[in-house]
Structure formats: C-alpha cells, structure tokens
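With one protein chain held back, the other chains of the complex are shown just where they sit.
Let's look at chain A:
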C-alpha cells in the first residue's frame, strides 16, 4: 500500500477515493478547508467510534458536500467561466465542424481563398526577408559605412558611390573614430597559372583590411600579412577549384605564380571563402590595391573618382557629428569645388543605392520593388479576408436560429463572440496549413520568378511563432466583424423568423466593390508594366542593336585589335566591324571636359569611348552635323590636336547647336581637339535616365577593349564560329568571350521584367480569389431566392430575364469598382513610371480593356450560377412547403 502523506496522528486515514471524489466536485479554492475539516473530524470520530464507523461517517460527509456543490460552477466565477467550460468548448467545436461540413462549398471557398492569399503573403514575406538579410553575415554589420559623394555640378547635384583613391588614408589619419578602411576598385582580366587560364568574373582591388573589415575569411593564407606587397593575388574557393581541381585544399598552392593578363606575375597569397550569396560585393579574384597604385597614377589622384571606400567606425561614434566632420574632407585636400561626402550605412547599400553614372557596381535591389511586392501580397490577402467576411455574414441567416437558441438558453454575447472567433480560427488554421502545402509545391516557381533560392524555414522556431501570430491575426481580421454581427441578433426576432438576408447587405456590397477595385488596380498595373517593358524593347535607341555582337579583347590582343578587325572583316557573314573601348551596354569611362566659351565653375562629366572610323557604319548611328572620323585625315588620329565627335546632348550642354558646335575647340583628358561632327542622341544608359553628354575619340594607337561586329541577317550562328576560329589564331589560351548587345541591354531591365511577371501572377491570383468570393456569394443568393425564381418561371419569366435579374446587381458593383480603381491605378502607375525618363503614357483604353475584362469575368462567375438557377425545374423548388 502506498503511504499516505496526510495520515493523521492515530495512524488511520480516511478513504482516498472519497477525497478524490470530492476533488472532482468541489471548487478548488474551498477544497483545502473542507478536506481539512473532514480529516480533523475523521480523527475525532476514530477516537470516538472506531475506524470502521469513522470511515462510513466520512463517506457520508463527503457525499453531503457533493450534494451542496452539485457542480464546479458556483457563484464564484473567478475560477470558472462558463465560456471555457470543456463541455461548451466541445460543443463549439462540434457545431463548427458540422457547419463546415454542411456548407462544404462555402467552407472550401473560404479556406481555398484564404490559403491562396496566405501563400501569396508568405511568399512575399520570404522574399522581403531575404532582401533584408543582405550583408548581415558581416560581424561589424552595424558599424560599416560606404563613403559616397555629392557632386555639385552646374547641371545639378549628382550622387556617386565612388571616391578618390587617397581619401581612405586621410580618413584613418584625421579621424580617430575610423577603425578600418578599405578601398574596392573594379578591374577585369584573366589569370593564368601554368597552362590554365581563367577569365575572372569579378576582379577587385582591395586593401589588406578588406578581409577583416568585412567578414570574408581566408581559407588559406594569413589574414595579417596578405597584400602587403603589390604582387600578390587572392582567389575565391570556386576559382581555386577551377585552377587546381576539386581537392585544391589538400595541395600546397600558396605561393604559386599567377600571371595577370599574361604580363604581370603575381604570387598566390591566399584563398578566400566564396562571398555569400547575400553579399552586395561578389568577387572571385582579389588584387592588392598597391598593385594598382604601381601601374595607375590615377589611383593616387584626388580628381579621379573610381573606387568604393568602406570604413568601419567605432560603435560608439556619434554619427551626426562624424558626418559633419567628414563632409568637407575632399575640399580639405583637393580644393575640389562643391563635392561633399556622406556616409551610407552597409544596411542601405543593397536596397537603397541609387547613384548616378552607374558608379555602384555591387549587387543591388530597389526599395521601390520591395514596397510594390509588399502591397501586392497584402492586397491578395485582403481580398481573401474580405471573401471570408462576406460569406460569413451572408450565411448569417443560417446561423441566426442557433444564435437565438443559444441566447435564449442564456449564452452571453461574449461567449458567442468567442465561439465565432474560434470558428474563424479553425478555418484560418486550415487555410494556413493549405498555404504551407501550396508554398511547398509552388516555391520553385516563385523562386524562378523572383530569381532567388528561398526555402520555408521549418527548422526556425521564429517561423512557427510567426505562423501562429499570422493565424491569430488573420482569424481576428476575418472573424471580428462576423462575430459581432452574428452575436448581435435579438433572439425574439430571430426565432420568430423576422430575419432577412438583407441584413448587412450594404456592407457586403461595399466589400465586394473594394475587392474588385483592388483586383482591377493590380490588373491595370500589370498592363502598364508590360506596356512599358514592351516600349523599352521596341524603343529606337539611336542605334541598331540587332545582329550586333561584341567580342571582348583580353591582354595583348588589345594592342592587336586592328589586325583582328581586318581578319574578321573579311568573313562572309560579317557586315561591319569596329574597334571600341566599350560594348555600348555599360559605358563606364567619364571625365571632365573644358570647352571654348566655358564660364568658370561650369563643369560636367562627359562619358567617353574610343572608336574608329567604322563605328558609325557598324552601329547605324547618324550624324546631326559635320562628318565622321576618317583614317585618312591625320588630325583625326593625332595625339597633339585631335578631333572629337560629340552627341547632341553634349553640344547642347556646352551651349551650341549641332551646326555651331563644328570646329569648336574642346579639351578632354588634357588634350585639345576640335569638334568635327555631332552625332544624333542615342541611349547608352537604361531608359530610366536622360541621355547624357557623350564624346568619341579616334585613337588607333591606344588599346581597344572590344570589337563590335555587325553580322549579316540569318547568318549569326555560322559567323559566330568563323569569328571564333579567327580569334583562336590570335589567342589560343583563352576562349573567346562575346555577347549580343540587344540581349545584354535587355538584362538591364531584368528587375522590371521580374516585377512585371510577379505582379502579373499576383493579379491573376487576386482576380481568382475575388471571383471565388463572388461565386460563393452568388451561389448563396440564388439559393436564397430559389422560390422567387420558381414563382417567376411559373408565371412565365424567360431564362434570360432571370439571369439578367440575378446578374444585374453584381455587374453594378463591378462597375463601381472600376470607377474607384481607375484613378488609383493611374496614380500608382505614374509613381512607378517616374523611375523612367523615357516612358509610355497611361492611356484610357487600358482602363477600358481591364474594366471590360473584369466585367466579363464577373459575368461568367455570376452567370454560371444564375443560368443553373434559371434552368431549374420550378416544381422542385416550389413543391415543398
């Protein structure tokens, strides 16, 4: 036998089962004193009448107490609320499941709609979360900043993300708050090791502090003594694998000699871990900045802006005063006019970098798109929530009797509210489960749409908390109104049957209008985005991008450009060839220019590229005035007093018309020359920005970096292989690297294309969910009016008149929605289009098209049910009663 801890002094104890019995029936807060009294009495009775009799008496006493307190429910409601009694909860659950099952269609519509909405929201949420995790792998994430410039020029203020080379050193010297600095410069080229040659995708010049300022750990090599000498190189793991095979880690590769562009010899100082995907800097080869300083004097000058400068500040630094202090740092050293410095926190670099002249070469995204996606995701969810509210209130009449009975029996309003909220919680939980299933199967599609590799973070506890929070939030959102609406019924009225479906109809109608308005806004936005994308693709750029391909020249081929050009020119499929310093896709070179008639302090940056006399023929550009370069005219190629071609924008900027610009003297990069021709404006930047001034030089003796080749139509493939074999005769080590100008130009709009696609899919979802709701609502109203329809048919109404009767109301609602949505959509499109200087006008027919489309979709949805109702045999509906 178990020892009883409560055994009394005489060693006898009362029957335990009686105690337990009392425990079930007695209010817990009274249990202690009652049991105490009982036990004390038992001890007394044992002494008086013996154990046997005392036990009998004890049981009698216990039963007496049970008689007094028939249930746990007493006047004391502190411990027991009627609401949460297990019996009631069981009843709520049973009723909820019964109504769910009884109305399979509505429940299905509700759960499916909500699941779609939630899945959309989850997908968007994951996307946005992913966008915000950029660069967070850095240990010093919060104290790293990039120095950016505000350049004040006569034509406006320009933000650039690049700074002069000497800046970093002065920052460390002048400000004790600066812990570390590193410059990052971009370079391109190929590395050779033994007989293997690899073209680097992203080659950076960095300072030694790069590795510890950021968190890019070295897998091989000592971080404390790399890059102290200029002739070192560090490669990424993937690069190491390409050079030394998969088991590079087990071979001694440190100190191996590499050749950069087959002229300079570098030794391998380390292997750096591949930069994480969520790093705005992506690189595979790193070179010491010292190397650059050896060969490029511009890297040490204050008047050349080419490098990102990153600093790490002491965490306790006062940012406001620090920003004030560094603002004029350039002026202090270089006397540059109006250029001030600013700090850009690392957290902002990926999402909030909008710099002029393409001076930011990190991976980047756009806050605008984060906002667009967020809005779109929330809209889809909102529409699904509205469905839920609509159907729940529309079906109110079915639940009205239940509410009436419950209230008559004594249900509090609060308990009814809890009941209905609980039901929406149940439905929402089902929907969340459905959303997870949907996400699981559709995530690959979404990943390819958004160009990300998102996964559902099942192993993260926070994710589950988020899901729980989402479920509670959405069930409140969906449940609150129906709960208060349903629980407000007056039992007397409801039970007498004075209850019509009209209750809350205005509210439901406005919800339908809101729903459709949102879907229509999304649909119009989709059309506008696609129109703009189409506009971009077909816009005349000022040159002919079709069948135009470029070949990158590497290493010593740059000096042999003219010879290669001649060989390629001879190929049958080639129309024209031109040697250039840029491929027209991303033109990076720019400098300041001086010109005849320039007022002091009036200066601007002009973009430059070196071309040859065949450039205009190859690209199909045309002259506004003057003549093209010619190899026969010696002054064109002279290094003393050269000739320049400029574009119309440049002429305008310097205060000339194309005609008057001819013969004017300008000085670019320290060389005087005359303007011999003015080219018509062409787009060398994405259509987001206005056409900037451009200057061409003809320098056949300098390096050319590219060949632009115009092929004959329909001969691209064969010509490509021909070009490849010509290339091979000049360079046997490196494979040819080429690209098509039109394709590369297109990739500049990848974000826009992606947004267009995502918005397209989401607006389809939105319309689908809206229609789902409309379908449910129609099914319901037709069911309600089934007798009316029967009567009408008996009295001779035609099918079409009944369909019209049933559809009319809904079509009216959609029309109102179109009226509301159009201005909103127009305004939203304007905001998005602001991003482009060259853009479409939003035209009225877009609204008409989308409006017509949504009316026909709504009609189809409503019509299906209406026709079904109208075709029904009236006998069926009228027989009973």
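Quick note on the criterion: contacts are C-beta pairs under 8 Å (C-beta built on N, C-alpha and C of every residue); 3 or more make two chains touch, one makes a residue touch a chain; residues count from 1.
Assume contacts and distances are computed from a predicted model.
S.K.: Of the candidate names "Isoquinoline 1-oxidoreductase subunit beta", "Transcriptional regulator PadR-like family protein", "Putrescine export system ATP-binding protein SapF" or "Sodium:solute symporter family protein", which one corresponds to the UniProt protein name of the undepicted chain?
M.R.: So, among "Isoquinoline 1-oxidoreductase subunit beta", "Transcriptional regulator PadR-like family protein", "Putrescine export system ATP-binding protein SapF" or "Sodium:solute symporter family protein", the name matching the hidden chain's UniProt entry is "Transcriptional regulator PadR-like family protein".
S.K.: Which of these, A:23, A:50, A:64 or A:852, touches the one chain of the complex that we don't see?
M.R.: A:64
S.K.: Which residue from A:40, A:277 or A:324 sits in contact with the chain not drawn here?
M.R.: The one listed residue touching the chain not shown is A:40.
S.K.: What chain A residues would touch the chain not displayed?
M.R.: 5-9, 32-41, 43-44, 60-61, 64-65, 67-68, 75
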